[in-house]
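Of the protein chains in this complex, all but one are displayed in their positions.
Right after this comes subunit A.
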Amino acid sequence: MEIKVVKKVLGVNDTMAKQNRDMFTEKRVFVLNMMSSPGSGKTTLLEKTLIQIMPEIKTAVIVGDICTSNDADRLAVTGVPVVQVNTDEFGGDCHLAAHVIEKACENIDLDSIDLLIVENVGNLVCPAEFDIGEDARAVVLSVAEGEDKPLKYPLMFRKCDAAILNKTDLLPYLDYDSKQAVNNILQVHPEMPVFELSAKTGDGLESWIDWLKEYVRKKLQA
């Protein structure tokens, strides 16, 4: 006997993500989900970004890592509220799921912020699969990682709204073809904006920050 079921396996996560999204809309908070492989320079990029947008945009950050509060400690120095989530408490998950974000938000005063940045667990595979209720997604790739990463992890690049090619200050020391890397990103996601920058030196940071500000402004005015 066959019993029809037709249920999405990630349905529970999707339902919770929708609840998160409704909550963020009600509180008028723009949510950016930032993803990357480990070591791409996401935290440094966030440090620099926060310092530049702080006077204008009230921001909080949720940092996801399997272990340690190293990243949260670094970001807290900027003065923004930071909540660290260690997924070892949730079975060492390789990504942040919607229920984790909901729980983390209990420690954030959503009424007092305009922007919530989620620094997801460093991983180019699983985080792409889990909706957390965000408004936009950005993927960070560094020039130390190989030009073909977008072709190897197409889902991540397909599901993001912007890509950042970080650590361009290292280009003189590497056999890295930036043009090829950008082409590979555009093969997977032809209309995606790509920001080539160095979070370390601040070179190229401006256009990324403009993109972010524009997205936040659009949501707040909606």
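Here is the rule we go by: a contact is a pair of C-beta atoms (placed from the backbone, for glycine too) under 8 Å apart; a residue touches a chain by one contact, two chains touch by 3 or more; residues count from 1.
Going forward, contacts and distances are computed from a predicted model.
The UniProt record for the undisplayed chain lists the protein name "Hydrogenase maturation factor HypA", from the options "Putative ABC transporter permease protein", "Hydrogenase maturation factor HypA", "AzlD domain-containing protein" or "Dehydrogenase/oxidase".
Of the candidate positions A:T59, A:Q84, A:N123 or A:N166, contact with the hidden chain is made by A:N123.
Looking at subunit A, the residues touching the absent chain are 1-12, 91, 93-95, 123, 125-126, 128-129, 150-152, 154-155, 158, 184, 186-191.
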